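Below is a structure I'd like to ask you about.
The other protein chains are all here in position, but one chain of the complex has been omitted.
And now, chain A:
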Amino acid sequence: MPVNKSSKIQGPAPANASAELGVSAKPGDHGRNSPAMTPEQLTKAYRTMVLIRRFEERTGQLYGMGLIGGFCHLYIGQEAVVTGVQMALKPGDKVVTSYRDHGHMLATGMEARGVMAELTGRATGYSRGKGGSMHMFSRKENFYGGHGIVGAQVSIGIGLAFANRYRGSDEVSVAYFGEGASNQGQVFESFNIAALQKLPCIFVIENNRYGMGTSVERSSASRALYKNGEPWGIPGLQVDGMDVEAVHDAAQQAVAHCRAGNGPFLLEMTTYRYRGHSMSDPAKYRTRDEVDEMRRTHDAIERVRHALLGQGVEEQALKKIDDEIKTIVTDAAEFAQSSPEPDASELWTDILVEA
(Lines give C-alpha, C1' and ligand atoms only; values in the text may rest on other atoms or scores of the structure.)
Protein backbone atom coordinates (compact mmCIF):
# COMPACT_ATOMS: atom_id res chain seq x y z
CA MET A 1 0.00 0.00 0.00
CA PRO A 2 1.50 3.36 -0.97
CA VAL A 3 2.46 5.66 1.85
CA ASN A 4 0.00 8.34 0.89
CA LYS A 5 -2.95 6.05 1.36
CA SER A 6 -1.94 4.74 4.72
CA SER A 7 -3.66 7.45 6.66
CA LYS A 8 -7.02 6.43 5.25
CA ILE A 9 -6.97 3.12 6.93
CA GLN A 10 -5.48 4.24 10.17
CA GLY A 11 -7.93 4.72 12.97
CA PRO A 12 -7.82 7.97 14.86
CA ALA A 13 -6.16 8.30 18.23
CA PRO A 14 -8.27 7.66 21.32
CA ALA A 15 -8.56 11.37 22.04
CA ASN A 16 -10.64 11.98 18.94
CA ALA A 17 -12.08 8.53 18.60
CA SER A 18 -14.68 8.01 15.96
CA ALA A 19 -16.60 4.92 15.05
CA GLU A 20 -15.16 4.96 11.58
CA LEU A 21 -12.42 2.40 11.81
CA GLY A 22 -11.68 -0.13 14.45
CA VAL A 23 -11.35 2.28 17.30
CA SER A 24 -13.25 1.91 20.47
CA ALA A 25 -13.27 4.76 22.89
CA LYS A 26 -15.74 3.16 25.24
CA PRO A 27 -17.37 -0.21 25.63
CA GLY A 28 -20.15 -0.79 23.22
CA ASP A 29 -18.66 1.52 20.62
CA HIS A 30 -16.35 -0.85 18.79
CA GLY A 31 -16.41 0.84 15.43
CA ARG A 32 -16.62 -2.43 13.61
CA ASN A 33 -16.71 -2.37 9.86
CA SER A 34 -18.19 -5.73 9.13
CA PRO A 35 -20.93 -7.78 10.75
CA ALA A 36 -20.25 -9.00 14.22
CA MET A 37 -19.35 -12.62 14.84
CA THR A 38 -21.96 -15.29 14.27
CA PRO A 39 -23.29 -17.01 17.39
CA GLU A 40 -21.11 -20.01 16.51
CA GLN A 41 -17.99 -17.87 16.23
CA LEU A 42 -18.83 -16.03 19.40
CA THR A 43 -19.32 -19.31 21.23
CA LYS A 44 -15.97 -20.52 19.98
CA ALA A 45 -14.34 -17.28 21.13
CA TYR A 46 -15.99 -17.64 24.52
CA ARG A 47 -14.68 -21.16 24.86
CA THR A 48 -11.11 -20.18 23.94
CA MET A 49 -11.08 -17.19 26.25
CA VAL A 50 -12.48 -19.15 29.19
CA LEU A 51 -9.92 -21.87 28.52
CA ILE A 52 -7.09 -19.36 28.62
CA ARG A 53 -8.38 -17.71 31.78
CA ARG A 54 -8.98 -20.91 33.71
CA PHE A 55 -5.66 -22.30 32.48
CA GLU A 56 -3.80 -19.22 33.67
CA GLU A 57 -5.54 -19.22 37.05
CA ARG A 58 -4.51 -22.81 37.50
CA THR A 59 -0.98 -21.90 36.40
CA GLY A 60 -0.91 -19.24 39.10
CA GLN A 61 -2.01 -21.80 41.63
CA LEU A 62 0.62 -24.35 40.62
CA TYR A 63 3.23 -21.61 40.72
CA GLY A 64 2.07 -20.82 44.24
CA MET A 65 2.53 -24.46 45.17
CA GLY A 66 6.09 -24.37 43.93
CA LEU A 67 5.38 -26.69 41.01
CA ILE A 68 6.24 -24.08 38.40
CA GLY A 69 9.50 -22.21 38.67
CA GLY A 70 11.32 -19.28 37.20
CA PHE A 71 9.66 -16.47 35.33
CA CYS A 72 5.99 -16.94 34.62
CA HIS A 73 3.84 -14.31 32.90
CA LEU A 74 0.09 -14.71 32.94
CA TYR A 75 -2.22 -13.59 30.14
CA ILE A 76 -5.29 -13.00 32.31
CA GLY A 77 -7.19 -9.97 31.02
CA GLN A 78 -5.79 -10.03 27.48
CA GLU A 79 -7.58 -13.15 26.24
CA ALA A 80 -9.63 -11.40 23.56
CA VAL A 81 -6.54 -10.30 21.63
CA VAL A 82 -5.07 -13.64 20.68
CA THR A 83 -8.50 -15.25 20.45
CA GLY A 84 -9.84 -12.74 17.93
CA VAL A 85 -6.67 -12.65 15.85
CA GLN A 86 -6.23 -16.41 15.69
CA MET A 87 -9.82 -16.85 14.56
CA ALA A 88 -9.01 -14.72 11.51
CA LEU A 89 -6.16 -17.04 10.44
CA LYS A 90 -6.18 -20.24 8.46
CA PRO A 91 -4.11 -23.40 8.86
CA GLY A 92 -0.52 -22.81 7.75
CA ASP A 93 -0.37 -19.22 8.96
CA LYS A 94 2.52 -18.79 11.35
CA VAL A 95 2.66 -17.21 14.77
CA VAL A 96 5.40 -15.98 17.08
CA THR A 97 5.08 -14.10 20.35
CA SER A 98 6.85 -13.03 23.51
CA TYR A 99 7.25 -14.80 26.83
CA ARG A 100 3.63 -14.05 27.82
CA ASP A 101 2.71 -16.96 25.63
CA HIS A 102 0.43 -19.47 27.32
CA GLY A 103 -2.72 -17.96 25.83
CA HIS A 104 -1.22 -17.90 22.35
CA MET A 105 -0.33 -21.55 22.53
CA LEU A 106 -3.81 -22.55 23.62
CA ALA A 107 -5.37 -20.35 20.93
CA THR A 108 -3.26 -21.94 18.20
CA GLY A 109 -4.62 -25.32 19.22
CA MET A 110 -1.74 -26.63 21.30
CA GLU A 111 -2.84 -29.09 23.98
CA ALA A 112 -3.41 -27.80 27.51
CA ARG A 113 -1.72 -30.92 28.84
CA GLY A 114 1.53 -30.38 26.96
CA VAL A 115 1.68 -26.69 27.83
CA MET A 116 1.02 -27.27 31.53
CA ALA A 117 3.50 -30.15 31.64
CA GLU A 118 6.15 -27.87 30.17
CA LEU A 119 5.35 -25.32 32.87
CA THR A 120 6.03 -27.93 35.54
CA GLY A 121 9.19 -29.00 33.70
CA ARG A 122 8.16 -32.51 32.79
CA ALA A 123 9.17 -34.88 30.00
CA THR A 124 5.67 -34.69 28.50
CA GLY A 125 5.85 -30.93 27.99
CA TYR A 126 6.06 -29.39 24.53
CA SER A 127 9.80 -28.87 24.92
CA ARG A 128 10.32 -32.04 26.96
CA GLY A 129 10.87 -29.86 29.99
CA LYS A 130 13.78 -27.93 28.50
CA GLY A 131 12.03 -24.69 27.59
CA GLY A 132 9.62 -23.74 30.35
CA SER A 133 7.01 -21.01 30.39
CA MET A 134 8.80 -18.62 28.04
CA HIS A 135 10.13 -21.08 25.47
CA MET A 136 7.59 -23.40 23.92
CA PHE A 137 7.08 -24.26 20.30
CA SER A 138 4.88 -26.39 18.09
CA ARG A 139 5.86 -27.22 14.56
CA LYS A 140 2.47 -28.88 14.11
CA GLU A 141 0.48 -25.77 15.04
CA ASN A 142 2.93 -23.38 13.37
CA PHE A 143 3.73 -21.77 16.69
CA TYR A 144 7.31 -20.47 16.59
CA GLY A 145 7.61 -19.47 20.26
CA GLY A 146 7.52 -18.36 23.04
CA HIS A 147 10.50 -15.96 22.95
CA GLY A 148 12.26 -14.70 26.06
CA ILE A 149 14.09 -11.69 24.65
CA VAL A 150 11.91 -8.58 24.41
CA GLY A 151 11.32 -7.69 20.76
CA ALA A 152 13.40 -10.46 19.20
CA GLN A 153 10.25 -12.26 18.06
CA VAL A 154 9.39 -9.37 15.79
CA SER A 155 12.37 -9.88 13.49
CA ILE A 156 11.78 -13.60 13.63
CA GLY A 157 8.17 -12.88 12.68
CA ILE A 158 9.17 -11.12 9.47
CA GLY A 159 11.39 -14.12 8.76
CA LEU A 160 8.36 -16.37 8.98
CA ALA A 161 6.59 -14.05 6.57
CA PHE A 162 9.63 -14.08 4.30
CA ALA A 163 9.53 -17.88 4.25
CA ASN A 164 5.84 -17.83 3.31
CA ARG A 165 6.52 -15.58 0.37
CA TYR A 166 9.74 -17.37 -0.64
CA ARG A 167 7.80 -20.60 -0.93
CA GLY A 168 5.12 -18.91 -2.99
CA SER A 169 2.31 -19.56 -0.54
CA ASP A 170 -0.36 -17.07 0.49
CA GLU A 171 0.19 -17.81 4.17
CA VAL A 172 0.67 -14.91 6.52
CA SER A 173 2.58 -14.54 9.75
CA VAL A 174 1.63 -12.82 12.97
CA ALA A 175 4.20 -11.33 15.33
CA TYR A 176 2.71 -10.42 18.69
CA PHE A 177 4.57 -8.08 21.02
CA GLY A 178 3.88 -5.71 23.88
CA GLU A 179 3.91 -1.95 23.81
CA GLY A 180 7.15 -2.17 25.78
CA ALA A 181 8.81 -4.19 23.03
CA SER A 182 7.49 -1.76 20.44
CA ASN A 183 10.33 0.60 21.39
CA GLN A 184 13.06 -1.90 20.53
CA GLY A 185 15.32 -0.93 17.66
CA GLN A 186 14.90 -4.23 15.88
CA VAL A 187 11.15 -3.69 15.77
CA PHE A 188 11.66 -0.60 13.64
CA GLU A 189 14.28 -2.43 11.59
CA SER A 190 11.69 -5.10 11.01
CA PHE A 191 9.04 -2.57 9.99
CA ASN A 192 11.47 -1.22 7.44
CA ILE A 193 12.44 -4.57 5.97
CA ALA A 194 8.86 -5.86 5.95
CA ALA A 195 7.67 -2.76 4.13
CA LEU A 196 10.61 -2.78 1.68
CA GLN A 197 9.98 -6.41 0.80
CA LYS A 198 6.19 -6.26 1.20
CA LEU A 199 6.25 -9.20 3.56
CA PRO A 200 2.92 -10.72 4.64
CA CYS A 201 3.41 -9.97 8.32
CA ILE A 202 0.82 -8.72 10.78
CA PHE A 203 2.39 -6.88 13.67
CA VAL A 204 0.13 -7.06 16.71
CA ILE A 205 1.04 -4.70 19.53
CA GLU A 206 -0.67 -5.88 22.69
CA ASN A 207 -0.76 -2.58 24.52
CA ASN A 208 -1.57 -3.55 28.10
CA ARG A 209 -0.35 -0.13 29.28
CA TYR A 210 2.61 -1.34 31.32
CA GLY A 211 5.98 -2.68 30.24
CA MET A 212 6.73 -4.41 33.52
CA GLY A 213 6.22 -1.42 35.87
CA THR A 214 6.64 1.43 33.39
CA SER A 215 3.49 2.87 31.89
CA VAL A 216 3.34 3.42 28.17
CA GLU A 217 3.26 7.17 28.74
CA ARG A 218 6.61 6.96 30.46
CA SER A 219 8.24 4.63 27.91
CA SER A 220 6.95 5.68 24.52
CA ALA A 221 7.11 9.16 23.04
CA SER A 222 4.68 7.91 20.44
CA ARG A 223 1.13 8.52 21.60
CA ALA A 224 -0.41 6.39 18.87
CA LEU A 225 1.45 3.12 18.55
CA TYR A 226 -0.69 2.00 15.61
CA LYS A 227 0.93 4.83 13.67
CA ASN A 228 4.45 3.61 14.44
CA GLY A 229 4.62 2.01 11.00
CA GLU A 230 3.54 5.17 9.22
CA PRO A 231 7.02 6.29 8.09
CA TRP A 232 7.30 3.00 6.23
CA GLY A 233 3.77 3.17 4.87
CA ILE A 234 2.52 0.34 7.05
CA PRO A 235 -1.20 0.79 7.61
CA GLY A 236 -2.31 0.58 11.20
CA LEU A 237 -5.45 0.31 13.26
CA GLN A 238 -6.07 0.85 16.92
CA VAL A 239 -8.52 -1.67 18.24
CA ASP A 240 -10.35 -2.25 21.50
CA GLY A 241 -8.49 -5.36 22.52
CA MET A 242 -11.05 -6.17 25.21
CA ASP A 243 -13.68 -6.70 22.51
CA VAL A 244 -13.06 -9.97 20.72
CA GLU A 245 -15.41 -9.05 17.90
CA ALA A 246 -13.57 -5.80 17.19
CA VAL A 247 -10.27 -7.70 17.36
CA HIS A 248 -11.51 -10.34 14.96
CA ASP A 249 -12.85 -7.76 12.56
CA ALA A 250 -9.61 -5.77 12.49
CA ALA A 251 -7.56 -8.96 12.16
CA GLN A 252 -9.62 -10.00 9.17
CA GLN A 253 -8.82 -6.70 7.49
CA ALA A 254 -5.15 -7.11 8.26
CA VAL A 255 -5.06 -10.71 7.06
CA ALA A 256 -6.85 -9.84 3.82
CA HIS A 257 -4.36 -7.02 3.23
CA CYS A 258 -1.36 -9.29 3.79
CA ARG A 259 -2.72 -12.28 1.92
CA ALA A 260 -3.37 -10.12 -1.10
CA GLY A 261 0.35 -9.26 -1.25
CA ASN A 262 0.04 -5.68 -0.06
CA GLY A 263 2.74 -5.97 2.58
CA PRO A 264 2.67 -5.74 6.36
CA PHE A 265 -0.09 -4.42 8.60
CA LEU A 266 0.04 -3.08 12.16
CA LEU A 267 -2.65 -3.62 14.78
CA GLU A 268 -2.49 -1.93 18.15
CA MET A 269 -4.72 -3.75 20.60
CA THR A 270 -5.55 -1.72 23.68
CA THR A 271 -5.82 -4.26 26.43
CA TYR A 272 -5.06 -4.82 30.09
CA ARG A 273 -3.44 -7.48 32.20
CA TYR A 274 -5.10 -8.06 35.52
CA ARG A 275 -2.11 -9.70 37.12
CA GLY A 276 1.41 -8.41 37.63
CA HIS A 277 4.03 -8.49 34.90
CA SER A 278 5.24 -11.82 36.25
CA MET A 279 4.30 -13.89 39.26
CA SER A 280 6.62 -11.98 41.57
CA ASP A 281 5.37 -8.53 40.57
CA PRO A 282 3.12 -6.93 43.22
CA ALA A 283 2.00 -4.35 40.63
CA LYS A 284 2.27 -1.36 42.94
CA TYR A 285 2.65 0.98 39.98
CA ARG A 286 -1.11 1.06 39.49
CA THR A 287 -4.05 1.28 41.84
CA ARG A 288 -6.37 -1.53 42.76
CA ASP A 289 -9.24 0.72 41.65
CA GLU A 290 -7.78 0.84 38.15
CA VAL A 291 -7.59 -2.95 37.98
CA ASP A 292 -11.05 -3.40 39.51
CA GLU A 293 -12.54 -0.88 37.11
CA MET A 294 -11.09 -2.74 34.12
CA ARG A 295 -12.33 -6.07 35.36
CA ARG A 296 -15.77 -4.71 36.18
CA THR A 297 -16.43 -2.72 33.03
CA HIS A 298 -14.16 -4.10 30.32
CA ASP A 299 -13.75 -7.77 30.97
CA ALA A 300 -13.55 -9.52 27.61
CA ILE A 301 -15.15 -12.74 28.76
CA GLU A 302 -18.06 -11.05 30.52
CA ARG A 303 -18.66 -9.01 27.40
CA VAL A 304 -18.95 -12.11 25.25
CA ARG A 305 -21.07 -13.85 27.86
CA HIS A 306 -23.55 -10.97 27.81
CA ALA A 307 -23.55 -10.87 24.04
CA LEU A 308 -24.29 -14.59 23.86
CA LEU A 309 -27.05 -14.37 26.45
CA GLY A 310 -28.43 -11.42 24.52
CA GLN A 311 -28.52 -13.57 21.39
CA GLY A 312 -30.65 -16.07 23.26
CA VAL A 313 -27.99 -18.59 24.19
CA GLU A 314 -29.06 -20.43 27.34
CA GLU A 315 -27.15 -19.78 30.54
CA GLN A 316 -27.00 -23.54 30.86
CA ALA A 317 -25.13 -23.85 27.56
CA LEU A 318 -22.43 -21.52 28.83
CA LYS A 319 -22.28 -23.39 32.11
CA LYS A 320 -21.71 -26.54 30.11
CA ILE A 321 -18.73 -24.92 28.35
CA ASP A 322 -17.41 -23.70 31.69
CA ASP A 323 -17.62 -27.21 33.07
CA GLU A 324 -15.87 -28.70 30.05
CA ILE A 325 -13.07 -26.18 30.37
CA LYS A 326 -12.77 -26.92 34.05
CA THR A 327 -12.34 -30.59 33.23
CA ILE A 328 -9.68 -29.85 30.60
CA VAL A 329 -7.72 -27.63 32.96
CA THR A 330 -7.99 -29.98 35.92
CA ASP A 331 -6.85 -32.83 33.71
CA ALA A 332 -3.94 -30.76 32.41
CA ALA A 333 -2.88 -29.87 35.94
CA GLU A 334 -3.01 -33.48 37.03
CA PHE A 335 -1.11 -34.58 33.94
CA ALA A 336 1.49 -31.90 34.58
CA GLN A 337 2.00 -33.07 38.14
CA SER A 338 1.99 -36.79 37.51
CA SER A 339 4.25 -36.82 34.44
CA PRO A 340 7.89 -37.73 35.05
CA GLU A 341 10.70 -35.24 34.97
CA PRO A 342 12.92 -35.51 31.90
CA ASP A 343 15.57 -38.20 31.97
CA ALA A 344 19.02 -36.93 32.85
CA SER A 345 20.13 -37.97 29.37
CA GLU A 346 17.97 -35.13 27.99
CA LEU A 347 20.68 -32.74 29.14
CA TRP A 348 22.71 -33.74 26.13
CA THR A 349 20.04 -34.09 23.43
CA ASP A 350 18.82 -31.45 20.96
CA ILE A 351 21.97 -29.33 21.13
CA LEU A 352 22.78 -30.02 17.50
CA VAL A 353 20.88 -31.83 14.76
CA GLU A 354 22.86 -34.90 13.76
CA ALA A 355 24.08 -34.14 10.26
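For this structure, a couple of remarks:
Note that in this section a contact is a pair of C-beta atoms (placed from the backbone, for glycine too) under 8 Å apart; a residue touches a chain by one contact, two chains touch by 3 or more; residues count from 1.
The definition used in the following text is that contacts and distances are computed from a predicted model.
One subunit of the complex is not drawn; among "ArsR family transcriptional regulator", "Rieske 2Fe-2S domain-containing protein", "Pyruvate dehydrogenase E1 component subunit beta" or "Pantothenate permease", its UniProt record names it "Pyruvate dehydrogenase E1 component subunit beta". Check A:T38, A:S215 or A:T349 against the missing chain and you find that the one touching it is A:T349. Of A:A36, A:L67, A:M212 or A:V313, it is A:L67 that touches the chain left out of the display. Of the candidate positions A:G84, A:G103 or A:G159, contact with the hidden chain is made by A:G159. Not every partner is drawn; the one left out touches chain A at residues 53-54, 57-58, 60-67, 69-70, 76, 94, 96, 120-123, 125-131, 135-139, 144-149, 152, 154-163, 166-167, 185-186, 188-190, 192-193, 196, 274, 276, 279-280, 282, 284, 337-338, 340-345, 347-353, 355.
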